[in-house]
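Written out below as structure tokens is the structure these notes cover.
Removed: one protein chain of the complex. Kept in place: all other protein chains.
Lettered A, B and C in written order, each chain numbered from 1.
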């Protein structure tokens, strides 16, 4: 059967440019979909770098100005993989040009920008999605199913953290390449937008909205060399951030993120405790979900380590891959998100998280940063 | 060699009365000490219950009035194992009577009471100690050694929690027997004094003082039947408590406790992250210490699971027990504390945590409860 | 209530002498029994050592000749904690003297000796038991309950190993003190009798008799200094032993033991796989039982880690100890065995494993050693 095509214009060629390109290239090998993504054009200011990227991935053409890319009639969808401070302008323009938009997270520098982006895509009526990819790790999707089935009962607690250790050395510079994440002008914030945003997106998805927060942030290394100026510059981002909160369902939340936790490369974990059971998950072993069911026979209760690789519809997405017991990894969450996006695209249905969904996370991030700054509880508005 | 005797007067016969009595009975079988504890008298208002307790443990005599116990010349040391609201009065009187005092934790209902108790023992010059027993779990003592050796370098983060699930049912009553912990009049607070106090004691011991806190508490079940009145009464304790804090050394702290976390019976965990390494521990597997050393060869770095059962001086206290690989349990932490107390007693040296040490924890608890009540940051004073 | 007394005569003062003495001293603090053990006499050839041992544990008198001990009318039960080559003679004499006998494992040097011991205790009609203590680790007892309930269905596989690493250095001598285990004259065999015997005892208890075996043994260090002669002597024990077998129920077995497995101090593990579920256990975390139940809902199947510390009759023996979540350790298995022995003693009932039960293990050990020696399958007879 001939597939319909979704012609992709990719802006950016970094870590996320690779992750998304891989997803586009793989998705039709494993999912039977009406649409097939085509790698039509790659775009970045650095002509040499984007040429190499396009060669590797098989992009059919190049652009060095994103405005030209957006203007091309042979591009159906724009994928925004550039630093955060560029999201808003590109997204608003792409929406105006009638393109579908797949935007890397976090949505924007702040909720105000995010609101503008939401209005733009909604006014234009274009499909839009934000790459909070962890929702589609099978173990996390399974957690969602279990929670939505009511098996946990009333929820009391939710806790999450995202711990890394790669910026402990004061010799790591800021700005440029992958290090724009340390430059507040490009990133907007530090771990709050980069890491906690993932935790918050999952939390809202699994446990509903957040009402208020009390937070603290810290910048352990106060100055770092800036790659562009070559000089020591003040560090404007938060190296660590933690907050307490109330969810709208009355449960209590505890969140923490840092890049100063030795031994943790990318330890995103969450745990949720309900009246009848609990769940926990850990990105370092992403194919496992831990489940405690208080309704098991008393003597036999224990945390179950579910190896989320079964077929037959048991475990989300896994039918499409290998055989039970054989695990998939990080990259597959992006493949699943593309598959779902293409399915929604074919049906004309929105695919979560949309820009509007992602705006909720942005609002929590804003409240967290304000709370830390003001040393007081802040409502999420 | 004939041992000197330390004649114990035990007040209370509950869970802690048993744990301490076991420690007194066992300690000389495993530790070669100058002193031997003697179970001279057990005391409680309930004559029948205390008789049964004394029969089981071999206490030589009984009292039903703690004032009489304190007045006895054949008692050297008073062990206070009664609910929190009785600690102050007994301790002050015992100090005045010149008795050594071993007081169950938390020290008191609040810092004001605690301060009075400290002054009393210091004025009387009597040996005094509080049963924060987890310091003497071998894995925790080993953590202390590693931290004090400087192997972790500058500390960035400390996090701890103490999670239980035994009060989720609204049918659990308050007051009386082991349930005085749910009655604010007897306990002073809920999880803060009962569970977080342990976390705070260990944290201060391992990572130094706490500067300021922002906290939240919650009481999920608002009314419970009171065992004494037989009627539904408001619940005055905190069912859950979490707080963020700054330590005096500049590191960030995150603490949480609850009795509403399904699947966790007594999950006390802590983790500390420093420049060069990290440690974590978990009461559910108390004989293990997890250690990450960033100075290991790059390709071979990983969290080590240290089975803390070695001899030859490698692992604290373990020489006194069985052979490597064979684990001890919860009760042994009390034996170690008695052994250390007796050694200090023989030398006329204070043994930590003294009342004064435990007062620091009390002050943090007070600040936490005030912060939760006022919804603002509070300094620890 | 006044207890009846069981007056113990202990022969030996080593590791097991301590473990058993501790059990006698503790059992009535935690179990409400008709009988109370009394530490009447300790016996060993080394008068000084046995004096120190008696002082530590409170034995009321001493003997240096076990024949005199057995002749004493004020001793009800003989506890045999000496090296294996002495078991037979003492047990036969003690039986003839009408004493109850608690014999350290393995029962004997070989099945022939064991048979003689069985006949002696059966002819005399004296209570008798062998200290295969691991049956009474609560997690192991729970495994027994689950298997006996039929929840696993038809059994296909059983595997066990016991791995240590303490004799890798060729400088460890043989003979004398704790090192008699390396001296074939005292021990009879190496890991087969010392470690595999435990694995076999549990296996037969959980999964029934063993039909035939094919085995291999190895002695990695061929000569070690003998403590008594001071000279290098050939090593006669097996350093490692592994065997395959068929159980009488048709399931397949796989057993391995060694003292040359770096990183394992005392890693006794077993796993059993049945039609509907599986169980596994590990001495290094002895308070946990792993359970897989294939009849759980498909998407939610996983290995459960049961923290075997619950009360209310849920978890064997645990009612007698602390509160849920607080673990016990190695030594408690002996306390449980004494408690059960005293209960059987009061009722005049045998308590497993009796000498006759332990003889089954001895027969398997004999077949294993013969098979390794002959390089052929051997039937267990």
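Keep this in mind: a contact is a pair of C-beta atoms (placed from the backbone, for glycine too) under 8 Å apart; a residue touches a chain by one contact, two chains touch by 3 or more.
None of the values given here were measured: they were computed from a predicted structure.
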{"item": "Given C:276, C:311 or C:347, the one touching the chain that is not displayed", "value": "C:276"}
{"item": "Contact with the hidden chain (one of A:155, A:286, A:338 or A:380)", "value": "A:286"}
{"item": "Subunit B residues touching the omitted chain (full complex)", "value": "142, 145-146, 289-291, 293, 296, 298-307, 310, 312, 314-315"}
{"item": "Residue ranges of subunit A at the interface with the undisplayed chain", "value": "1, 15, 18-19, 21-22, 25-26, 28-29, 55-57, 164, 166, 264-267, 283-288, 307, 309-310, 321-332"}
{"item": "Interface residues of subunit C (partner: the chain not displayed)", "value": "152, 156-157, 159, 163, 165, 168, 214-216, 218, 220, 240, 242-244, 246, 252, 254, 256, 258, 260-264, 273-278, 292, 294, 301, 303, 375-377"}
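Convention: only the chains that are shown with their structure count from here on.
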{"item": "Separation of subunit A from subunit C, taking each centre as the mean of its C-alpha atoms, in whole Å", "value": "55"}
{"item": "Junction residues of subunit C, two or more chains touched", "value": "307, 310"}
